[in-house]
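A protein chain is absent from this complex, but the other protein chains hold their places.
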Amino acid sequence: MLTFESDYVEGAHPKILEELVETNMVQVSGYGSDPFTESAKKKIIQACGRENAQVYLMAGGTQTNALIIDTMLEPYEGVVTAETGHIAVHEAGAVEFTGHKVLTIPHHNGKMDPAELRAYLETFWKDGNHEHMVFPGMVYITHPTEFGTLYTRNELQQIGDICKEYEIPLFLDGARLGYGLMSNDTDVDLPFIAQTVDVFYIGGTKIGALIGEAVVFTHSNMPKHFITRVKQHGAMLAKGRLIGIQFDALFTDDLYFKISRHAIEMAEILKQTLKDKGYTFFMDSPTNQQFIVLENSQMEELKKHVGFSFWETVDEDHTAVRFATSWATTEENLRKLAELL
Amino acid sequence: MLTFESDYVEGAHPKILEELVETNMVQVSGYGSDPFTESAKKKIIQACGRENAQVYLMAGGTQTNALIIDTMLEPYEGVVTAETGHIAVHEAGAVEFTGHKVLTIPHHNGKMDPAELRAYLETFWKDGNHEHMVFPGMVYITHPTEFGTLYTRNELQQIGDICKEYEIPLFLDGARLGYGLMSNDTDVDLPFIAQTVDVFYIGGTKIGALIGEAVVFTHSNMPKHFITRVKQHGAMLAKGRLIGIQFDALFTDDLYFKISRHAIEMAEILKQTLKDKGYTFFMDSPTNQQFIVLENSQMEELKKHVGFSFWETVDEDHTAVRFATSWATTEENLRKLAELL
Amino acid sequence: MLTFESDYVEGAHPKILEELVETNMVQVSGYGSDPFTESAKKKIIQACGRENAQVYLMAGGTQTNALIIDTMLEPYEGVVTAETGHIAVHEAGAVEFTGHKVLTIPHHNGKMDPAELRAYLETFWKDGNHEHMVFPGMVYITHPTEFGTLYTRNELQQIGDICKEYEIPLFLDGARLGYGLMSNDTDVDLPFIAQTVDVFYIGGTKIGALIGEAVVFTHSNMPKHFITRVKQHGAMLAKGRLIGIQFDALFTDDLYFKISRHAIEMAEILKQTLKDKGYTFFMDSPTNQQFIVLENSQMEELKKHVGFSFWETVDEDHTAVRFATSWATTEENLRKLAELL
Partner (left out) sequence: MLTFESDYVEGAHPKILEELVETNMVQVSGYGSDPFTESAKKKIIQACGRENAQVYLMAGGTQTNALIIDTMLEPYEGVVTAETGHIAVHEAGAVEFTGHKVLTIPHHNGKMDPAELRAYLETFWKDGNHEHMVFPGMVYITHPTEFGTLYTRNELQQIGDICKEYEIPLFLDGARLGYGLMSNDTDVDLPFIAQTVDVFYIGGTKIGALIGEAVVFTHSNMPKHFITRVKQHGAMLAKGRLIGIQFDALFTDDLYFKISRHAIEMAEILKQTLKDKGYTFFMDSPTNQQFIVLENSQMEELKKHVGFSFWETVDEDHTAVRFATSWATTEENLRKLAELL
């Protein structure tokens, strides 16, 4: 059955599989000390335009979030996020599992407001009892957000400046980063992110890889004995090559950007189709995830013919649902969908 | 350069890659709810001969150990292991990171002695102050052990009986299980393990897979809301298919057992070669890891021509080193090694 | 200098000191296994009117909250509280330190709304992705709340009923319980609490003791091996007698209730004085904490003559402050305060 359920319903981009097959019998050392990983790291650093950046390849998003947050916070600190942040809602308390509180501020279509962030930090430090409270020790943002929305260059700069002023790191969760960078509606590029945030990751799992997120510490700020912390979190792969080879392929000849761009083009077609058919958008998303509101019986009917995701209950009779495109979406499938809508 | 450094220096068995390529564009749901994972689970359950077993596919060994131990212990309990157990030494404190103590008893070539285990448990329960102590809540064994040694059927039975008597689960870490099952010197098979222990895993990473360990709960004893705990540990993969497809291939036409057997055959040749050349064995191993003692200057010389692993310092002038065969080892490479030794 | 800064500025009620002195040389066993603790437990159980209740004496509030929550939750569960709950704001992340998330819903003068609680639980269980989220595993309320407000009998009953329906325990933090029970504006008594909630504690530290909170598990529901968990949390006192003797004194001849009532009477005088003097109340509190809004320069002036607590910034020019009475407040000091206001 046709599905637009998510951007991880297929395996890997063919170029990645090709590389896996080709390198398969090359004997290399384990735990990420192989030449494929080395090559991938160099290419990523180059794409970021930051010579003193450090890269570490991880397996999945929740794991990466918990590890980055736990290793970059002091034990008396928590992480500030918009209340809709993935870490606050959909990671089963993985951050709290490491002993840290997730501190929330309001969201605006998935984004935090720089002024509200500043106010939060100011209030904390002015509070005479703040030593009895969890210190805000890091700011976490998602880009694209959980709603597919994007920060502007100006907003990122403001949030980055606030973090510098309060001397806390800014962490950008880029599980779908490529789709954000290739959006028609963005003035943000990879080097800008690399110079504005302290740590971020380039999502692979949702953009063509079988598995893998590339963490970038932007200014030689990888936590001390990071490898031991990775191991302690159970996040180290014996065959580090598996992720190294994939990111090496993704960052060769701009593959990562090209396939992200493809997903955006497919999303634009999907968006236009939904508009033409008169659907109500739950919100306006400039990336590969599109959200519409369906009347419940209509939703049940549609479900029989095409896959999509439940997003949230709007009211007793209506539900918001998500359709996602990806590097693998074809125009043909979009045409089939148009016929069903 | 020729290397026998470990059993994870190559990628995946070709049959696995083939399956990954073939299924690549099939659209499936995420998080392990795909049909490949379903099929793999069924085949594993069948191979175990336990209808009410439950299987869960994980990415790596340390992650699996920490997750199983954390989810099967009560918060006031720790896990009992031989002092050489992987969890006690080489997992960077991943178990303690989850809040549980690793309780150690002596080892005998990597194995625990059933009588010493019983004595440990007896002493704990007889101690009038035991409520101020960590309760032994699980027994952890590795098979093959870190030294490549194997428990006999009788020993496993004894340990299993003790655990039943004390009403605590027995957990077998089978990161290299196939190599143990296919050894010339074992009377233990997979169904026997499945009926004797409460939980174990079938290692994939070191036996032909790119990644993956198949956890088997042998009697419908998967912890409650296990999926949420997996997520909380950062151990859930969005593309669960990656592991599902691999184990499906490994458990089709006995591939797992055949390639394990191959490694054993290669190890027997290696062992004979080492014997013939007059090397001193650090200990006698019936599986794919062989340990010898080298004079340090000899070790430095050999290192220039072939890869192997440092094991431990024997004395000022001698070092124990490890050579490992795997599913990928060729007779040709063993011949080349023989020439170098 | 005169102070109304808090309800813990003096030592202990004289009757308690007397008992400590009198029993001082009696030799007893440690860790709470002494006859004083035994006697205190019996008296508390009797006052609660619940034969199958179990009592455990702890040292302080944050410690008690973290322990109760950690021991009564499953590892995949968090605790639901009004956003102003002490555990959510002023305990330095002690709950998250144990690995559990604090889940917040809106507050209304410090109280949660039963309907909003129900809606929260309903939404969680209806969410198709709830296995990726933290399960609401307990409800935490404070009575009196951080704002000195009180739940009505009806509200407590509703919250209790919702918890029963969802099969999660209801935990009432009674750090200032006596002041709530003796308020003029309450229809709640101790037996009602004991029959409505699953676990609660009777605060001693803020009501006449040097130290101590008496936890009541209302229906033989003390977590398994609770003593070991107490020790593991570092919360066990070698000289358990210290708290036992105090609670024994507090629950002899209704001392706890009498001194709580005294604080309420003093608070009523304070409230009337503040009203007469034309002060603006930040909110209406029926217990021993009274909150007023001061113009900042007025606050600075007053600070020179009398102690009170900063509560929160109201706007650029105004601050909310707290005055607290206690078992130790005298009418004479209230008269002195009246002269200063």
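Miscellaneous remarks
As written, the chains take the letters A, B and C, and residue 1 is the first residue of each chain.
As a working rule, a contact is a pair of C-beta atoms (placed from the backbone, for glycine too) under 8 Å apart; a residue touches a chain by one contact, two chains touch by 3 or more.
All figures in this text were calculated on a predicted structure; none of them were measured in a lab.
Listed residues C:A40, C:M182, C:A263 or C:A328: the one in touch with the omitted chain is C:A328. Within the full complex, the residue among C:F97, C:F171, C:Y201 or C:F247 touching the omitted chain is C:F97.
Considering the full assembly, C:H233 is the residue among C:R50, C:H233, C:R261 or C:R322 that touches the omitted chain.
Taking the whole complex into account, chain C touches the unshown chain at residues 3, 5-6, 8-12, 14, 17, 20-21, 23-30, 59-67, 91-94, 97, 205-206, 210-211, 228-229, 231-239, 241-242, 307, 328. Chain B residues in contact with the hidden partner, per the touch definition given at the top, are 76, 78, 89-93, 96-97, 99-102, 123, 126, 128-129, 131-134, 310, 313. For chain A, the residues touching the chain absent from view are 70-71, 74-76, 99, 131-133, 135, 224-225, 227-229, 231-232.
The rule is simple: only the chains that are shown with their structure count from here on.
Centre-to-centre separation between chain A and chain B, using Cα means, comes to 33 Å. Distance between chain B and chain C, defined via averaged C-alpha coordinates, is recorded as 50 Å. Annotation: 42 Å between the Cα-based centres of chain A and chain C. Chain C has residues 76, 99, 131-133 in contact with two or more other chains.
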